[in-house]
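Just one protein chain is left out here, and the rest sit where they should.
To keep things simple, chains are lettered A and B as they appear, and every chain counts its residues starting from 1.
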Amino acid sequence: MASSSPSEPQRPLSPNIQLYRPQLTSVLSILNRLTGILLSIAAIALVIWLLAAAAGPQAYAIVQAALASWTGQVILFGCTFAFFLHFFGGIRHLVWDTVHGFELRTIYMSGWAVVAASIVMTAVAWIASVYIGR
Amino acid sequence: MIIDSSKQVSRNHLFKRFPIPTNFGVTKESRVDRGKAWPVPAGATRTKSFEIYRYDPDSGRGPHVDTFELDLDDCGPMVLDALIWIKSKVDSTLTFRRSCREGVCGSCAMNMDGTNWLACTRFISEMESPARIYPLANMKIIKDLVPDQTHVFAQYAAIEPWLQSKTPTPERERRQSVEERSQIDGYYECILCFCCTSGCPSHWWNGNRFLGPAVLLQAWRWLTDSRDEAAEERLDKLEDPFRLYRCHTILNCTRTCPKGLNPGKAIAHIKKTMIERQS
Partner (left out) sequence: MERDDMRTPLARAIGLGSAKDGVHHWRMQRVSAIALVPLTVWFIAAIIAQTEAEYTAFVAWMRNPITDILMGLLLIALFYHAALGLQVVVEDYVHSGAKFAAVIAVRLACFTLGAAGILATLRIAAGS
């Protein structure tokens, strides 16, 4: 970035996110961030749920009804999947912090393992919930 | 699906770009428009289309993408050969950096089909149709495929990439065991092509303050060199929420290094050293 005199045009910036190919590395990383943000919003819902329970059975019933509705269940399902993605992604990060698993092959295998584990655990959690609810 | 080495080209054909407009969020002067479609060479049987980013600061016009038809039978196997062919046979104003043509100097680093690599070690046969040749991502462009690397080299200078000693210079060599010397393996080989830094989203958003993978890899190279005596000062200078800790282990750097090096691992080493020196 050499300083330019006012008469010279500003140099254009080459495309970055508009051009760069999405790869497992960047996609899983942004998913970890997006799920983190989503879970932070879900945490607000958790606090509302606890406050409703503290307020009494009527407030609690309203919150439970909202959760049991179609929209509520879809959102809850999404939040479960987001949770498991962030959970397993987070464990992958913790392993990296010990300076292990940085070879490209391991990066890709652990990445797909995170996706697979999240899908499996979301299914397990929801099947368990349906079974217990019976 | 599973990548064993960075020279493997991505085979995924569905998700080649993030689903955002071509000129999403760019400033007026950085907009990329459609350019000229150059004619097919006469008598060519096997041709391939190349879409190349062009920018001429003297033209008063903004960046645009020209389409060239390459005669594959008249041209060498690498993308750099294609660029040289186009420059000599079609449009002599096409501007790009090149030197060794064997993947050791780092001059021809550019973005091909969405990923950063050296043009001289990327096979034309591995490119998509049409092949998309753009300069290194997120760099100020001087002309065509030539980026302005002043800032990234200034960041490199900022980490003081030279041996710093406090003990007087020894009579003969500075001694280093075989095991100690092996500590810089995988880091000294960096050719400073900046493919990694240019592919790092954190450097895109915070490149003014985040040092980026290339510079941090070199920082680790000097930290782990047993002959260097300035580890304390080096670590102090790195311990900053932006200089080092904008790295969120996205790992685009390791994926794209044309020399097969591992900047992500080097940065993880630095972060671990930061913790180790505290307890």
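In the analysis below, contacts are C-beta pairs under 8 Å (C-beta built on N, C-alpha and C of every residue); 3 or more make two chains touch, one makes a residue touch a chain.
In this text the structure is predicted, and so the values were computed from the model without any measurement.
The chain omitted from view is touched by exactly one of B:Thr47, B:Thr67 or B:Asn206, namely B:Asn206. Taking the complete complex into account, residues 1-4, 6, 10, 33, 36-37, 39-40, 43-44, 46-47, 50-51, 53-54, 56-57, 60-61, 80, 83, 87, 90-91, 93-94, 97, 125, 128-129, 132-133 of chain A touch the chain not shown. Along chain B, the points of touch with the absent chain fall at residues 150-151, 153-155, 157-158, 202, 205-206, 208-209, 236-246, 248, 271, 274-275, 278.
The rule we apply is simple: only the chains that are shown with their structure count from here on.
Across the complex, chain A meets chain B through its residues 1-2, 8-27, 29-30, 33, 93, 96-99, 102-105, 107-109, 112. Listed in rising order, the residues of chain B touching chain A in the complex are 1-6, 10, 15-18, 20-27, 29-32, 53, 55, 57, 60, 62-63, 111, 113-115, 132, 134-142, 147-148, 150-151, 199, 201, 204, 248-252, 254-255, 262, 264-265, 268-269, 271-272.
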